[in-house]
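Right, I'll just put the structure down here and ask away after.
Rest of the complex left out; these chains stay put.
Each chain carries a letter (A and B) given by its place in the written order, and its residues are counted from 1.
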Amino acid sequence: MAKLKYGMVGGGPGALIGNAHRRAIALDNTAELAAGVFSRTQEKTMAMGAELGIAPERCYKDYAEMAEKEASREDGIDFVVIVTPNHTHYEIAKAFLEAGIHVACDKPLTTDAAKAEELKEIADARGLLFMVTYTYTGYVAMKLMRGLIRQGEIGVIRTVMAEYPQGWLYDENNSGGKQGEWRCDPARSGRVNCLGDLGTHVENAVATVTGLKIKRVLAKMDVVVPGRRLDDNDQILVEYEGGATGINWTSQFAIGCDNSLRLRIYGSKGTLLWFQENPEEVTLIREDGIPNIIKRGYSAVPPEAARYGRLPSGHPEGWLESMANLYDSFGMCIDAKKAGDFERGMIDYPTLEEGIAGLKYVEACLESNEKGNVWVSL
Amino acid sequence: MAKLKYGMVGGGPGALIGNAHRRAIALDNTAELAAGVFSRTQEKTMAMGAELGIAPERCYKDYAEMAEKEASREDGIDFVVIVTPNHTHYEIAKAFLEAGIHVACDKPLTTDAAKAEELKEIADARGLLFMVTYTYTGYVAMKLMRGLIRQGEIGVIRTVMAEYPQGWLYDENNSGGKQGEWRCDPARSGRVNCLGDLGTHVENAVATVTGLKIKRVLAKMDVVVPGRRLDDNDQILVEYEGGATGINWTSQFAIGCDNSLRLRIYGSKGTLLWFQENPEEVTLIREDGIPNIIKRGYSAVPPEAARYGRLPSGHPEGWLESMANLYDSFGMCIDAKKAGDFERGMIDYPTLEEGIAGLKYVEACLESNEKGNVWVSL
């Protein structure tokens, strides 16, 4: 099968996340970058395209032109990667879906759930694939935990302590540079900062690993660092369908926390622990209380998780590999679509459904907080 | 100065906590056990007293007799240690206070705050000392953190993540033996189980280390393990006076957690981390993000904390030393009382004030939970 081709919207010079997506795709040689709108001016897009080895005629002036022209090429892109600011995702994604092109889009998917559901309708109607890049779910460890829970290793889940503190915005004189400024500005970020950036990852990670659905939330979203206008510390009580409970905590001023997504899942027969900064280890504790540390590459990892490993155990894989794992599954599904043998069960990446769930979670938390920390059902 | 003498109420054969208090006092040779009511029958008390080397005439039939007779002896006990079930603390403590004898009493102090305040009135009126044995505050590490916070090392405290999960009661077929049965039985434990046993330690640890006062709580106290009738998982949102926030989590079914009291304190200029199962280390993180691990015995530990160490760093001290540190300060204060040069500033152990605060915390949480998880002011 011919190598896949992709285009990118966003990811101009100095853009961390666009660059990360390109690296992740290159890591496995999953697809070749063939088209792009990297910047607001075509001039800059052309320069960036040259650097990236893209033909000049596929460096477009805007996403609409790109969607249209690529859709009409015989050798047009198979999918587009959208790495623009959040509030632009919806329109761009819509344009490519309507042009019949599969989409990979950064999270949060859109600014509200209604728009996200609209995207889902379009994608479903046209049989297009849509990946929302919740990076962390790509880790082998996440798939391992999901598998252990499905096998019943920890019994019935009772409570989930999930958290994702960071420290980079601890400083009222803004330690966060340009990105910090943008995230803390209601004009550009809407009604939510920390919960949108980090809280959605927490919600998604718990849902992916445990399969639990949130029933209701009670959210305390605080604006703590002096001078800030949007939430920078969120402490949220959660009740899941079936009776499990949990706490989701996210913060941007927790000095010493770099990117500290952590899951602690307590069941009736055991416990699972995982920490994103040491992502290749899962700690499983059974009723004897003994921590068992299982690592990528070990025979205890079932094949559906193990297959995402590239290197022998002890040769660390990291964040880019996690992102690459999403593209691995996404690429395989696109190949299957092209070959006509696609089945839903092949999907092992976050889809529009997960993207919508994240937005609904944020909306329920905002409502709870505005009403004075009361329970709000999802 | 003559060696102090103490009596004990409770702590009969097989009683873990009475034995622990005796060991802790013996460790530093702080005081000599001279009298006791160890059991419900005088026969058993006599046997236990013989084993412990106590004169038969000082093995009493009940606490009332002991209080009266010891008070009238010239060589009577200097203080009593009360290690009976919680609901009996009040009457026993009152008897000894009224007999003019200093008291050390296990936590939780009484079954409600009103009774605890009554004890405080009596003790204050008679100039008697009263220690509530929140063991964990005795650790050098706790005193070190308190000192670092007072010095402003982490700036203004913003949020405190405190937790104390255990796993010993995870099993619906009761993994907790006799003690588990007792704790889970409303007839013997009253309205609260997990929060009384563990939650009060959390509240006290945070208060001791940070100096923060709780303004209000929003408590979710769940009864999770099938067949249980009292709370075994408590997830509590806290607001402190001055604006700091926090979460206090306690659980009895968290498999893999032995005795996992953990403090994470995030301030405007730094972070402090501590874990009871590795109690001799404090992690201090300043604005550069670099964890600094400070251990008992290091020159970075200020004298008021360092003075409680017995062994060079690297020679582990543990739980008994922590308890012994409380008795160290308590004994010094009694000596000072006897010598007539006592001053309040000498007290470096938890007092009735801390005991009362714990009970008020529990009462507010119960109210919050009963009203459907709403904010309740303290």
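Keep this in mind: contacts are C-beta pairs under 8 Å (C-beta built on N, C-alpha and C of every residue); 3 or more make two chains touch, one makes a residue touch a chain.
This structure is a prediction, so every number in the text was calculated from the model and none was measured.
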If 2 of the identical protein chains are displayed, how many copies are present in the complete complex? 4
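To be clear about the criterion, only the chains that are shown with their structure count from here on.
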Centre to centre, by mean C-alpha position, how many angstrom separate chain A and chain B? 44
In their shared complex, at which residues does chain B touch chain A? 154, 158-159, 161, 163, 165, 167, 170-172, 218, 220, 222, 224-225, 233, 235, 237, 245, 247, 249, 251, 253-258, 266-271, 273, 283, 285-287, 289, 291, 372-375
